[in-house]
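With one protein chain withheld, the remaining protein chains of the complex are depicted in position.
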Amino acid sequence: MKTFVVGMAAMLGALGIARAQGKSVVEGIAEYRKMLEDGNPADLFEAKGESLWKTPRGPKNATLEQCDLGKGQGVVKGAFVELPRYFADTKKVQDLETRLVTCMETLQGFNGADIAKTPFGRGEQANVTALATWIAAESRGMRFSLPQGRVEEKKSYEIGKRVFFYRAGPYDFSCATCHGQDGKRIRLQDLPMLTKNPGDGIGFAAWPAYRVSNGEMWSMQLRLNDCFRQQRLPYPNFGSEATIALGTYMGVNAKGAESIAPSIRR
Amino acid sequence: MKKPIRIVIAAGAVVAIIAGCATQQAPSSQDFDREAQAVMKASFRDQGIAKVDRLDQDLGQAACSSNKPPSDAVAERIMVEARASVKWPAGGQYFGDWREGEKLAQDGRGMTWTDSSAATSANGGSCYNCHQISKAEISFGTIGPSLYNYGKNRGVTDLGAPAAQGVIEYTWMKIYNGKTSNACSNMPRFGHAGVLDQKQMTDLMALLLDPKSPVNQ
Amino acid sequence: MQTRREMLTRSATVVGLLAAAGLLPQTAQAAWSQAAFEAKSVADAVKALGGAAPVESRDVTITGPDIAENGAVVPVGCATALPGVKRLLLLVEKNPSALAAVFDITDAVEANVNTRVKMGQSSNVVAVAMMSDGKVLFAQKEIKVTLGGCGG
Partner (left out) sequence: MADPMRIRAQVAGDKATVRVLMSHEMETGQRKDVAGKTIPAWFIQEVTAALNGKTVMTAQWGPSVAKNPFLQFTIKGAKAGDKIAISWLDNRGDKRTDEAAIT
């Protein structure tokens, strides 16, 4: 990851030209991204996630089919575009991934704390990502509409907003440094403006996503984790309140945006 | 939370609390501010060189942590303190090698938990992430203004000329601590935060101001 | 080229027949043209596959983007409408080993395949059609890469 910026710069610098074969670089890259859309490897994770949902697993040898993702036991369609939300059984606002861990714990008998400690892409954590990918896909084309009726949900939004603007660390960065203005970019990467609805399939409405650069499936928790890494902040714990609150903030702001998740990103 | 929740935060309330100025504000907003601080502290852990003490905010960070700018008085205080913090280059040697400056400008590494060292030698300037600089580099960000022709546009033709001194000092301050001229600047305080050392900053100065630098062609 | 190992387990009959005819390689890996995949240049790779010197031809098409944002994944395709295609090859001139993929075409499929390759740097990407009459035709296209796909 850390060589990305340097490498990209070096390569583009070496090109030394602003146009490639009659098209602008931006047009050329748009064409490249278009070509990748047909055959998004996220499909592989989606299939894996569906199978994980329906296969009896864990110490209790149970499936996840009775998991309540917020719309009632076993209801998957539409759940993604209403998360994070408050859950009465855990008395917490949970995002998709932390809710899945709760279900893996209660229904299948896994140890949730162990899963939370597992690095992304490994063991049961990789399964959580695959499950999240499938569940997101089941809401593809639907529009975000997070519930804000409960005090806890409103509080999550307010906390998330403050986390979003929290400046700290050796570079003085907050989320807002990069995602608080319209039409900005880092190098050639367009930056979604996340303090409002950034548009269909942009920002919160695009993750989980398959990352072309490393061939990995990235969940929202991992997406935020890497944002904090690049903010030069310490490591956000998986499922921490700050990351869930950020999800609530971005999700509520994205109200009405169409979900294209799982998408493919550079 | 018994009280009705106020979604809209009173302008300046967040900043005022953090800055320690007692003014009237919506109590619910204050509660959220305090709670958000606690949530931040509880949500992170040390990883590699990135320790949780990085969450501790100084005045400039805290006052710029909302969607509202700080009051004029607070902004002024931040800028005055920033100016007082600037260390000037030894012997008045402001300029290094623009070639080294270009390398630093290209280099976006440093200070993350996947970097093994926080030493300045391990860090780049990340300049192209946010700025256009030399014309040849087409992959540049737009969070900051274009710096192409930075020196030329400011009439710098001779680095030793007395007329250039003002621009030179301003640029040094900007790189050392951008809060000297903008309390809530988006730019990292490269000198103040110890991200870059004096030599590296002189190389960036040369990149921006040296008439021979590609930036000024 | 020689008959390839049938990998579908349920095609046991076919496998048996091939074995009887002495056409089944000893191991699966034996069917993989190591020399071709280790060749450094396009010409050497084609040679290692038993082909003649490639001749540029308008009848072969190579598809791909003009610029790839990331060399780790570059969509490329190779096609020809000419009859009598035996094999299609995709090669990346500047990769450490040029040959990326070999497709053995039968009458049951069109001579038109698409896949995605890694590119270490900007390079010509070459599509080769090896014909049943022994001709070897190629087309090439330069693809610029903004980030190499073979590093860390």
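Residue numbering begins at 1 within each chain, and the chains themselves are lettered A, B and C in the order written.
Everything below uses one rule, namely that a contact is a pair of C-beta atoms (placed from the backbone, for glycine too) under 8 Å apart; a residue touches a chain by one contact, two chains touch by 3 or more.
What you see is a predicted model, and the numbers here were worked out from it, not measured in a lab.
**Student:** Where does the absent chain touch, in terms of which shown chains it meets?
**Tutor:** The chain that is not shown is in contact with A, C.
**Student:** Any idea which of C:42, C:74, C:126 or C:145 touches the chain not displayed?
**Tutor:** C:74
**Student:** For review purposes, identify every residue of chain A that touches the missing chain, sorted by number.
**Tutor:** Output for chain A: 38-39, 41, 43-44, 47-48, 51, 210, 215.
**Student:** For review purposes, identify every residue of chain C that touches the missing chain, sorted by number.
**Tutor:** The missing chain touches chain C at positions 4-11, 28-29, 31-33, 36-37, 72-75, 77, 92, 95-97, 99-110, 112-119, 149-152.
In this section, only the chains that are shown with their structure count from here on.
**Student:** Chains as vertices, touching pairs as edges: which of line, ring, star, complete or other describes this one?
**Tutor:** Basically the chains just string along in a line.
**Student:** Quick check: more C-beta contact pairs at A-B or at A-C?
**Tutor:** A-B
**Student:** Cα centroid separation between chain B and chain C, in whole Å?
**Tutor:** Here chain B and chain C have centroids separated by 51 Å.
**Student:** So the centre of each chain is just the mean of its C-alpha atoms; given that, what is the distance between chain A and chain B in Å?
**Tutor:** Result: the chain centres lie 28 Å from each other.
**Student:** Need the CA-centroid distance for the pair chain A / chain C, whole Å please.
**Tutor:** Roughly 37 Å, centre to centre.
**Student:** Return the residues of chain A touching two or more other chains; collapse runs of consecutive numbers into ranges.
**Tutor:** 3-4, 8, 12, 15, 25, 188, in rising order.
**Student:** Two or more other chains touching the same residue: where does that happen in chain B?
**Tutor:** Touching at least two other chains: 139.
**Student:** Spell out the part of chain C that touches chain A in their complex, as residue ranges.
**Tutor:** Contact set of chain C toward chain A: 65-70, 72-73, 75, 116, 121-122, 142, 144-148, 151-152.
**Student:** Going by the contact rule at the top, pick out the chain A residues touching chain B in the complex.
**Tutor:** So the residues of chain A touching chain B come out as 1-6, 8-10, 12-13, 15-18, 25, 151, 154-155, 157-159, 161-163, 165-174, 176-178, 180-181, 183-189, 191, 195, 228-230, 232-237, 240-243, 245.
**Student:** For the complex, which residues does chain A have touching chain C?
**Tutor:** Those residues of chain A that touch chain C are 3-4, 7-8, 11-12, 14-15, 20-21, 23, 25, 28-29, 31-33, 35-36, 188, 212-215, 266.
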